[in-house]
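Everything below concerns the one structure shown next.
With one protein chain removed, the remaining protein chains of the complex are shown where they sit.
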Amino acid sequence: MDFSLNQEQEMFRGYVRKYLDSVGQTKTAREYIKGDRESLQSLQTGLAELGCCSINISENYGGMGLGALDLVPVLEETGRALLPGLYLETNALAVPLLEKFGTEEQKEKYLPNISNGTSFFSIAWLEPGGSYHPAGITFTAEIEKDQLNLNGVKTLVPDAELADHFIVLVRTSNGKDKDGISLLIIDRSEANLTMRAQKNMDETRQLAQLTCTNTEISMTQILGPLHQGWDALQEGLLSFNAALCAVIVGAMEKVVEMATEYAKIREQFGQPIGRFQAIKHRIVDMKMDLETARSLAYYANWALDSDAEDCIQAISCARLFATEAFARISDHNIQIHGGIGFTEEMDCHLYVKRARFYENYLGTTEQYYNQAAAALGWLDNKASKVLV
Amino acid sequence: MDFSLNQEQEMFRGYVRKYLDSVGQTKTAREYIKGDRESLQSLQTGLAELGCCSINISENYGGMGLGALDLVPVLEETGRALLPGLYLETNALAVPLLEKFGTEEQKEKYLPNISNGTSFFSIAWLEPGGSYHPAGITFTAEIEKDQLNLNGVKTLVPDAELADHFIVLVRTSNGKDKDGISLLIIDRSEANLTMRAQKNMDETRQLAQLTCTNTEISMTQILGPLHQGWDALQEGLLSFNAALCAVIVGAMEKVVEMATEYAKIREQFGQPIGRFQAIKHRIVDMKMDLETARSLAYYANWALDSDAEDCIQAISCARLFATEAFARISDHNIQIHGGIGFTEEMDCHLYVKRARFYENYLGTTEQYYNQAAAALGWLDNKASKVLV
Amino acid sequence: MDFSFTPKEEEFRQELRTWLEENLPEGWIGGTREVYKDEYEKAAFLRSWQRKLYAGGWAAIAWPKKYGGREATLMEEIVYQQEMVKVKAPALVNYVGIHMVGPTLMQIGTEEQKLRYIEKILSGEEVWCQGYSEPNAGSDLSAVQTSAVKDGDRWIINGQKVWTSFGHVADRCFLIARTNHFEKKHKGITVFLLDMDQPGVETKPIIQMDGQHDFNEVYLNNAVAYDTEIVGEVDEGWRVMMALLMFERSGIGGQVFTLEQQFNELVAMTKDLKEDNEPLLDNPLIRKTMIDLYTRSRGSLLNYYRNLTKTLKNGRPGAEGSMDKLMVSELTKELLSKSISIQGHQGVLWKEDAISSNSYWQDNFLYSFGQTIGGGTSEIQKNTIAERILGLPKDMGR
Partner (left out) sequence: MDFSFTPKEEEFRQELRTWLEENLPEGWIGGTREVYKDEYEKAAFLRSWQRKLYAGGWAAIAWPKKYGGREATLMEEIVYQQEMVKVKAPALVNYVGIHMVGPTLMQIGTEEQKLRYIEKILSGEEVWCQGYSEPNAGSDLSAVQTSAVKDGDRWIINGQKVWTSFGHVADRCFLIARTNHFEKKHKGITVFLLDMDQPGVETKPIIQMDGQHDFNEVYLNNAVAYDTEIVGEVDEGWRVMMALLMFERSGIGGQVFTLEQQFNELVAMTKDLKEDNEPLLDNPLIRKTMIDLYTRSRGSLLNYYRNLTKTLKNGRPGAEGSMDKLMVSELTKELLSKSISIQGHQGVLWKEDAISSNSYWQDNFLYSFGQTIGGGTSEIQKNTIAERILGLPKDMGR
């Protein structure tokens, strides 16, 4: 029995923490909000130099060939700093998909560049209407010999402006259910895309609407089985969600620290407010939420690495708990800070907004409830709306 | 605008409170638990002498001809004292049903005796399987000329031993839905009933299983329209639930008082525990629950008396809030009392158990959610499982 | 028990409603609202709105007729709030002037002060802000540190105020300062009617988490006030502040009615928005949430009416106002939080990109965090309820 990250993992965390401290933690996110892209660029270079981008890429393609648990401390640190950008989407969604479903050509084309930190992936899933269900995919990719003809609109594409590549859910054959959906990699440099920025309440992440009109693209850009991309995506999402939980745990840890520190120094009625049980016990509740989210997140990543029997429910429940707890404790954090917590100047609100960004990101809360129920064998066959 | 009980209503409350104080409030309930039936009998006589039993009975039948709101203060006081017995079922379910659906003969036979406090009604609805839905009714009453032949089992019949009469849901024609269900009044003295006591966690209320095997009873005992008793029952339940809310508010008020008083006198770490915000603020939460339950309950009874447009949703939501809040604050009350709250000796647990008794009494929480949704026009026609 | 309004109250409602229809900007009712280039354009618009209210006799309905009011009854104030919420009327830019400074001066101001200030408050010619909170005196106003030192007939004021709403456009400030450092806590505080247009007063914007700028920091660096600008007695400001709390007879009504409105808009949204062609409201989990919210927002409205009944009977509001404040602010926050969640991932789309026809959910959600803090935090409200209503012991340090 040993339920802890190992020494190497914690050591790696130490390097990343030190580096992010040196660039001012949330400072990069704040500069990104103001429109400055250079700080983020330089920070991404820094992280790549530390090796963050290559952790879970096979050694064949320039990576370290490590697992989900090895990614955890890095993800936690990026969450703590509310890092903008596509590290999570790239390393925890695109990489697992490429590793498992990519052709040799695709792997060679993409993985080394991801590994050295020069390439980032975004994901284009939602369409106007906003449904993550298969029926929500109406973006067509008509097969014409060895070419695909793309027509459709994708919305809420995260950090599109930072992405070199997009994983896009498209319909390669007619229908409304998951059959006929394929995954496609669009290289920004090779396709004619129209992009329109969309305002995001979480301004540390940029969103865009992406439109294709008779865009031609090679069939070789299909990722995974033709028409059967949905199931491939579900596998990728297991990695993504396990990783997302780690990001959230990192953010939650910082929130608990902020609340605790403020409660120690802020005085009202001649007492540090941390002496009032309304504050004190609430921070304890936050701490309990944090530690539970952490246990569930670590276990989810272990289950993924070990291909454990309860892997799916472990991941979906960890995600459910983490997203809800993150929103809950970020809200509390503002109340504990009082008026100052309501200002733009303090970081409190950045965590509130990020929590909302993750709440229904790549699948709604309800869909993950259904996923967990299905994995536990609790869904009769009548129930249709399940992600997996 | 005047949202308060009137002076006469508050004055009547005063008399009842004074009387129940004089007999020791929950003392009667405790004696009832021990098997003593005489204290309750004498208390019921006392309440009848005050006029409690005649409030909402028409003047034609010896009553005062008043409304639901006039019953409220009395019901609150019975809740406060956790009164055993069938006052609620008799005056808030049987009386409205008799007044609205009873034949002249039935009214003359039953109402005067209820009014003078010598007759009490119980209700036999559930059967083994425990469903409050129409499909749960399989107890048959076969029509043979002017007689009914009864066969079936009813469970969880409340305070059966105290009842002279039972309102029984029976099937007078085949089927599984609400058509074919009739309401029947069985007089204990005239029918051959087999009763078996069932243990109730709330020992202040006795339960029994009631079996009929070829029991013959006159057709004149049908209450309301033949085969269409279900809809009649729903109307009676509106009165019942509005009244139940008032009972619960009375109990909740006492719970908040207990917690407040204890928090003022109990010392730990050299402080009255009511000075610790964990206790202090929790009692405030309880007080907020109480006052909200009260507002909703008073309004529900006003809506019933006034036949207001939102009458049904007002009653179902008041019931939902009251039952849940009662359970919640009774639980808190034990925690605030600490170890002593866990003992049989203190009254705390009696309120916890009564709260559980009411939680799903004559309809489950979920059914009342559906009732409220239907009344608000939020249920599409597909939804079938609604009480009304 | 009676939930009706009298014919006279309904007549009052009709008069106001007609006036609003005629005087609100074209397309305001049921249309687009509140899109300003910046906070100064917003302030200019609000000033012009207040002038309209003044001209129509609707700026300060509770004031005595001799000062330009209508001597409205408490129930008429309620009707007024209901109607203003209904049309989402623009904010009252001189709220502090009309609800705090005016009534205070009428009661304890000198004749000169009444003459000098009251009419300009009503007309909006002079906009007021309040100078209560300080960086180290948030919930605890007795900890005020801004000092005023006598110098002839002048007072020299130094210190810092925060959370001064409309401070950037206000002409004058209803300011509290410590005039006696030997007295402890509540004693030794004085209320000044400070001129904001002087070199010693500098305002800096506080940008809120919703990106808006409603509040300011006010830096007082040898700011000057005169003896004639003191309200009541020197060192007795606490009494002035306490008296003030009584003027707000109708309490939190506006927020209660707004919650009711937001709930109804949320119902509409759950019918409009669809997930795979099914309205959100057909989802049993969402429906349950909605019934919980219905029940509790009805509860908060009915609690408010019950407390209002008490105020009507007693002639003055009681501590129950804290219960209304606590419940409505917490519930508003919860409702708005849910309003974002049920929109799914599209709920993060902001401003003009928001998907709901009511594009204010996100802004209202962010703004709601301030509602459980401003005007006394929920924790402070709980202490008040515990101590003043339930008689529980006082907190540490109070």
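We just call them A, B and C in the order they show up, numbering each chain from 1.
Following the convention adopted for this analysis, contacts are C-beta pairs under 8 Å (C-beta built on N, C-alpha and C of every residue); 3 or more make two chains touch, one makes a residue touch a chain.
Predicted, not measured: the structure shown is a model, and the values here were computed from it.
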Original post:
What are the shown chains that the omitted chain is in contact with?
Top reply: A, B, C
**OP:** Among A:Tyr299, A:Phe326 or A:Phe342, single out the residue that touches the unshown chain.
**Re:** A:Tyr299
Original post:
Who touches the missing chain here, A:Ile222, A:Ala263 or A:Leu350?
Top reply: A:Ala263
Subject >> Sole residue of B:Leu5, B:Leu20, B:Leu207 or B:Leu304 that reaches the chain not shown, by the stated touch rule >> reply: B:Leu207
**OP:** Tell me where the left-out chain touches chain B, residue by residue.
**Re:** 126, 129-133, 135-136, 155-156, 198-202, 207, 267-271, 275-276, 278-279, 327, 331, 334-335, 338-339, 341-345, 348-349, 352, 356-357, 359-362, 364-366, 385
Original post:
Where does chain A touch the missing chain, residue by residue?
Top reply: 1-6, 69, 260, 263-264, 271-272, 274-275, 277, 280-281, 283-284, 287-288, 291-296, 298-299, 302, 313-314, 317-318, 320-321, 369, 372-373, 376, 378, 380
**OP:** Name, in rising order, the residues on chain C that touch the hidden chain in the full complex.
**Re:** 284-285, 288, 396
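Following the convention adopted for this analysis, only the chains that are shown with their structure count from here on.
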**OP:** Specify the chain most distant from chain C by Cα centroid.
**Re:** B
Subject >> Chain nearest the overall Cα centroid >> reply: C
Original post:
Between chain B and chain C, what is the separation of their C-alpha centroids in Å?
Top reply: 43
**OP:** Take the average of all CA coordinates in chain A, do the same for chain C, and state the distance between these two points in whole angstrom.
**Re:** 40
Original post:
With chain centres defined as C-alpha means, what is the inter-centre distance between chain A and chain B in Å?
Top reply: 52
Original post:
Which residues does chain C have that touch at least 2 chains other than itself?
Top reply: 379, 382, 395-396
Subject >> Overlap residues in chain B, where contacts from two or more other chains coincide >> reply: 277, 281
